[in-house]
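Just passing along the structure, written as structure tokens.
With one protein chain removed, the remaining protein chains of the complex are shown where they sit.
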Amino acid sequence: MADSSQPASDPSDGASRRDFLVYAASGLGAIGTAAAVWPFIHSMNPAADTLALASTEIDISKVEVGQAITVTWRGKPVFVRHRTPEEIKAAQDVNVSELRDPQTDAQRVQKPEWLIMVGVCTHLGCIPLGQKSGDPKGEFGGWFCPCHGSQYDTSGRIRKGPAPLNLLVPQYTFLTDTSVRIG
Amino acid sequence: MSEQTKFDNKIVQWVDDRLPIFSMLKHSAVDYPTPKNLNYWWNFGSLAGLMLTVMVLTGIFLAMNYAANAGIAFTSVERIMRDVNYGWLLRYLHANGASFFFITVYIHIFRGLYYGSYKAPRELLWWLGLLIYLSMMATAFMGYVLPWGQMSFWGATVITNLFSAIPVVGDYIVTWLWGGFSVDNPTLNRFFALHYLLPFVIFALVGLHVMALHTVKSNNPLGIDVKGPQDTIPFHPYYTVKDLFGVGVFLIVYLGVVFYAPNFFGEPDNYIPANPMVTPPHIVPEWYFLPFYAILRSIPNKLAGVICMFSAIIILFFLPWIDSSKVRSAKFRPYFKQVFWLFLADCFLLGYVGAHPPEGNLVLMGQIGTAVYFGFFPLIWIIGKIEKPRPLPQSIAQPVLKQSEKI
Partner (left out) sequence: MRKLILSTLAAISMAAAVPAVAEEGPELEHQNWPWLGVFGKYDQAQLKRGFQIYHDVCSNCHSLKLVAYRNLAEIGFTEDEIKAFAAEKTVKDGPNDAGEMFDRPARPSDHFVPPFANDQAARAANNGALPPDQSLLVKARKGGPDYIYALLMGYTDAPEGVTVPDGMAYNKVFPGHNIGMPAPLADDVVTYADGTKATQEQEAKDITAFLNWTSEPELDTRHSMGLKVLGFLAVLTALFYALKRKVWSDVEH
């Protein structure tokens, strides 16, 4: 049926109204589509139960001076060593400019007697030895990676071998003197 | 031969010279000559296509978190509902999407019945549609098993047990289907694999379905052939915009259910983890299977019941030859029109019977409903022979022109 409500006017009025409708509908449609896509993408982000395990609290009250424990965090081992005064001094006395990955000991610890690092070699991902009393610790008294011979010092810094970076220090907070939240 | 389409955009032209996807798209979705008198019942084909897409997309993202192992399947679905970001939305979209997929397809099928869209030259189009329908039913049946709730388990047990009715090899077939001696982990695993596969088979069938449609062109409410360009309009922009409007209305209903009544179509028992030692008091399939469930239960003999249930769908394949009338649309077929509404009411009756335990009056109702269902087909054949159809208009354009002449 002919649109008799529209007075005999130039067709450009009708055309521009139609254009407006097309733009408005397309614009809103695009916004709607983007809004509809987001839940699909976000569903791939870590779920609530994964996030709940993103940080872990550990009790360090039983770790004696000179002892070390390994805890699991985000699926990886974390080394917690209660350093002796000798180990602390050795770490602080190192000439930082000679290091492959220059970092002072102070940059790597919050309390000097507690060294907390992710126990994954920065070369190709093996777990370095040095946590247990019988383990080889390498020339620098820290950790020794059996896979390709990387050696870390008492601050976990790479001194010898193929690894490019120091052992990673994760984000952590001392909740009390005996309890640390990692992550 | 199609004439060479030239595109203004250089990049589009470059691609099209090497793989004519843009020409094909233009031919089938832009220029496609569509009867100008289609009503809103013609929206449901595109709505069904929309639902297939929604189901595949939500299904893929659900599969990223679902575990198809009998020990953890139920909890993996609950993890999706509670812990996965927007997991509840994905799950409710998928579960209710199945129901709405069947709603659109049932309306689409009944539109075809009413307007004679199954008649020559659209027989193959109709067959492809039925194959899509059968694939949908297999997909939906297996999908319902995946959450591994009480109804998942027991529904699977009842329906797979039906195959034991097959003489001689029945029991071997059931053991083969189960991968064991009852519905258990092997069954769940293979159902997941097949549930993931079948929708892509459906996509291929839909592609063939649309190709078949484009070969014979669309039917219309008058059921008469297109006589010339005065009867048609290009698919774009007329039907693209009408389909978009239909999508909007449909989404309001679908998402209204998803957000405000997400368990309306569901069964509370499926929120109880599957227990092979405890049978639920009432085993019911999802609503879209209820009429067939009623037909199955209305026959006292197990094998006959199974045969009747499958025949209820198989017989639809023969409809183009059972219905002998040369007139397509029920608009001009007074007897056929009455019988159509009776058939539709009978399907609802069978659905009601299927939903309730077979006790009391419902047993007789189910048997009558089944008889009416199958009686529909010889009745149609008779009507095709004796019916005097109303006079058909000369062309599609003509009734409209006639009206405007009166003004």
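To keep things simple, chains are lettered A and B as they appear, and every chain counts its residues starting from 1.
Criterion: a residue touches a chain if its C-beta (ideal position, glycine included) is under 8 Å from a C-beta of that chain, and two chains touch if they have at least 3 such contacts.
Everything quoted here is computed from the prediction, not taken from an experiment.
Taking the complete complex into account, the chain left out of view touches A, B. Among A:17, A:42, A:100 or A:148, only A:17 touches the chain left out of the display. Of the listed positions B:22, B:238 or B:374, the one in contact with the omitted chain in the full complex is B:238.
Looking at B:305, B:320 or B:354, the residue that reaches the missing chain in the full complex is B:354. Within the whole complex, the absent chain has one touching residue among A:49, A:113 or A:177, and that is A:49. Across B:15, B:67, B:131 or B:251, the single residue that touches the chain missing here is B:251. Chain B residues in contact with the hidden partner, per the touch definition given at the top, are 36-37, 75, 78, 81-82, 88-89, 233, 237-238, 241-242, 244-245, 247-249, 251-252, 255-256, 258-260, 262-265, 267-269, 271-272, 281-282, 284, 287, 290, 341, 344-345, 348-349, 351-352, 354-357, 397, 400-401, 404. Touching residues on chain A toward the chain that is not drawn are 1, 3, 14, 17-18, 21-22, 24-25, 28-29, 32, 35, 48-49, 52-53, 57.
Going forward, only the chains that are shown with their structure count from here on.
Distance between chain centres (mean CA atoms), chain A to chain B: 49 Å.
By the touch criterion stated above, chain A contacts chain B in their complex at residues 1-2, 25, 29, 39-40, 42-45, 47-50.
Remark: chain B residues 57, 61, 64-65, 79, 82-87, 89-90, 244, 404 touch chain A in the complex.
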